[in-house]
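Structure incoming, see below.
Apart from one protein chain that is not included, each protein chain of the complex appears where it belongs.
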Amino acid sequence: MMEHILPQASSSAASIDFIIDLIFYIVGAWLILAEGILFYFIIKYRRKAGVKAEYVTGEKHEEMKWIHIPHNLVLVFDVIILIFAIKVWYEVKQFQPPADETVRVIGQQWSWRFVHPGLDKVLGTTDDVETVDDFHVKIDTTYHFQLESIDVLHSFSIPAFRLKQDAIPGRVITGWFKPTRLGQYDFQCAEICGIGHGIMKARVFVETPEEHEKWLKSRAQVVSVSN
Amino acid sequence: MSVEHHHEEHGHHAGHHEQTFWQKYVFSTDHKVIGMQYLFTGMLMAVVGGFLSYVFRMQLAFPGEIVPFYGLVTPASYGSLSTNHGTIMIFWVAMPVLIAAFGNFLIPLMIGCDDMVFPRLNRLSYQIFLISAILILATLFLPHGGFAGAWTAYPPLSVSEQYNSTPYAAPLWVLAVALEIVAFLIGGINFITTLMNARAPGMKMFDVPIVIWMIVLASVLFMASVGPLVAGAIMLLFDQTIGTGFFSPAKGGDPILWQHLFWFFGHPEVYVVLLPAMGIVAEVITVFARKKMFGYRTIIYSTIATCIISFFVWAHHQFVAGIDPRMANVFSITTLIISIPIAEMTFLYIATLYGGSIQLTSAMLFALSFLVAFLIGGVTGIFLGSTGSDIYFHDTYFVVAHFHFTFFPIAIIAVFAGLYYWFPKMFGRYMNETLGKIHFWGTFIPFNLIFLPLFYSGAAGTHRRIYSYQHFSELSIPSVQNMQVIATYALLVLLAFQVVFVVNFFWSMFMGKKAGNNPWNANTLEWVAPSPPPHGNFQEMPTVYRGPYEYSVPGRDLDYWPQNVP
Partner (left out) sequence: MVLAETRNPPIANAVLGTIFFVLVEAMFFAALISSYLVIRAGAGLNWIPPANVRLPVEATAVNTVALLISGVLMILSAKLFADKNPKARWFFLGSLVLGISFVLLQGREWIGLIDVGMTILSGVFAACFFLLIGLHGLHAITAIIAMVYLWLTMQNDLIKVERIQAITIYWLFIVGIWPVLYGLVYF
């Protein structure tokens, strides 16, 4: 259902959309049932002339069982939801598949800086490409990100990837993602960070390896020209 | 303190002297007057909070255009508008009206007593509260504007001017919140001690009406949870004003520590306001369905369970904040567990309607719509309490829609139910029922039209606290931007219909049809006292013979049986 609203552009997006769908159908059914019963009672038990209300206290078991049964069912559905939610969380946040490449993402008031490994595919060498607000990644490649902030809290958020992680000054937080769909997507800051929070946007470009290499080469030329 | 000594010697004479205007209405220690003071202050603050939301909603629907009665909304002022809207609505509207206004007015009346056990402390609590209200309003007019770091005030943003650009408002905002907390701590001590110690003869704890249980449990919950926030607020104030580094990584501090201190309070806080609202709804539905509350004791036990579990869920606000991912799962489990007692309570409330004889008065319409809306608010919380889905929904409008589908029923809908219900007792006159019904529909339908679209907006990835989405290509498409427009128009309609309430409320106070002691044929003790009750409440202190909900008892002529009637 979520994929109709926003494309699934990372390998985690499908898992996250699945848990969203699961919760949607389960709670949706409960909501319709509960609201249905509520409205039914409101209409059925409208005051009628000469008809007195019933004296039903809930103290008898036959009466209370109508609460116990749904109560236990809620517990069962909670457990089902939790099993899948924790599974998805583990895949996305706890488990880190081995990285093809590593990138650095640095938030500040009010822009994002990205350090891409250069043509040598290794981060921390002289051919790294640094950009502001412009994030280039290759499709079907597993990335580890090293997320930092140099001032206040920010949050690295790419809705199309269903990815979000707060950035904390004084720490380097690691995570992973694997883009699975070519295109350009919004990159947001999802934690209020001052006056410029609303303009703190970037763009993510998911490219084929060839396009990416071409881009890296063009950036290298820029660097060498300016040197 | 020598005044207190004096008071003891004079005994009960105070009520028989002619009181000046100042003694009677401004410096009174009478719980009913103090309750009204809190009510009117809260209502005024609601106008301010509502105005702030009007301004930023206009900006969101029509970005960059001048907002009538305000002007142009800049990125800086947007932050301040949304921060202060949230802060004011929670601390200066929801809490004072639900807990302090209804609590003060109702507790002595419903437990059959003449006043609170600490009347002077009661007056002090309002005075401190009033100072806090004036202070928070003042921060909106300071140089560089009001605090703009969100009602959650996360450091490092909230600490230094270098980051937040509001050097005066930031510490004063913290101080205002701290003073409000002190006021409620004083009030809470009063409520709890009064309930435990001053009940009418014959009133056992399980004969106490649910609304009183709820307000007192909420006070206990508030008192048990707020200590950490006060500790954090002191540390934040020191960081802001003298340069300590409790929350600054460069100085050895930890910004996430603030988050834990804040949310350790912040989560129980939502139940602090939920409980009184559910209490009000319980009173209204029993009276207007003519039915005993279904499972009274189960409701009390479920409420206590909710309060206890509420201390163990706080980090669901911090799943992606950088906490240990393993801990996130623990908090997700506790968060879904807490949904069970709350679901139980909503089932019990719905079951109370079974077999009833329902009169759809204005109060009842609001009380029933509380259930309708809160069900939606509650189930949408599951998306946020589950770690896997919260990765996506955190800091989106889905969260905003979820908490408005809980907070609006709590702070607005349930409050209206209570006001329409107890108005005759408070002022001795009826409110106009036709205007009440118009007000109801003009509130409930627009409310849904504001926040239902925002669920979609959040699902589309719309993040929070952004003054304009024009820069975001996925969020400025018509299907998403239209949600903002619908929400804003609905808010304008909602605000317009509140005029109906204001007119009805104030006109009826002076010109409404006079009401007797017990216009609704209810059982609880406040309806024994005259409308409005005089100083001292009851001509003769009542004795209690049974619980509060003996409606439609088989074999009795009348379909109600007041607690004080043998």
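Quick notes
To keep things simple, chains are lettered A and B as they appear, and every chain counts its residues starting from 1.
To be clear about the criterion, a contact is a pair of C-beta atoms (placed from the backbone, for glycine too) under 8 Å apart; a residue touches a chain by one contact, two chains touch by 3 or more.
Computed from a predicted model, the values in this text were never measured in an experiment.
Remark: the absent chain touches shown chains B in the intact complex. Only one of B:Gly42, B:Gly188 or B:Gly295 touches the absent chain when the whole complex is considered: B:Gly188. The omitted chain makes contact with just one of the residues B:Gly252, B:Pro478 or B:Pro566: B:Gly252. Residue B:Thr244 is the one among B:Thr244, B:Asn448 or B:Gln498 that touches the chain not shown. By the touch definition given at the top, subunit B reaches the unshown chain through residues 1, 5, 7-8, 11-12, 108, 113-119, 185, 188-190, 192-194, 196-199, 220, 223-228, 230-232, 234-235, 238, 242-246, 251-254, 257, 260-261, 264, 536, 541.
We take it that only the chains that are shown with their structure count from here on.
In the complex of the two chains, the subunit B residues touching subunit A come out as 75-76, 78-79, 148-150, 154-157, 163-165, 249-250, 255-256, 289-292, 294-296, 298, 320-322, 325-326, 328-329, 332-333, 336-337, 339-340, 343-344, 346-348, 350-351, 353-360, 368, 371-372, 375-376, 379-380, 382-383, 386-389, 391-392, 394-396, 456, 459-461, 463-468, 471-475, 551-554, 559.
Per the touch definition, subunit A reaches subunit B in the complex via residues 2, 5-6, 15-16, 19-20, 23-24, 27-28, 30-31, 34-35, 37-39, 41-42, 45-48, 51-59, 63-64, 66-67, 70-71, 74-75, 78, 81-82, 84-90, 92-94, 109, 151-153, 155, 157, 159-160, 162-166, 168-171, 173, 184-186, 188-199, 201.
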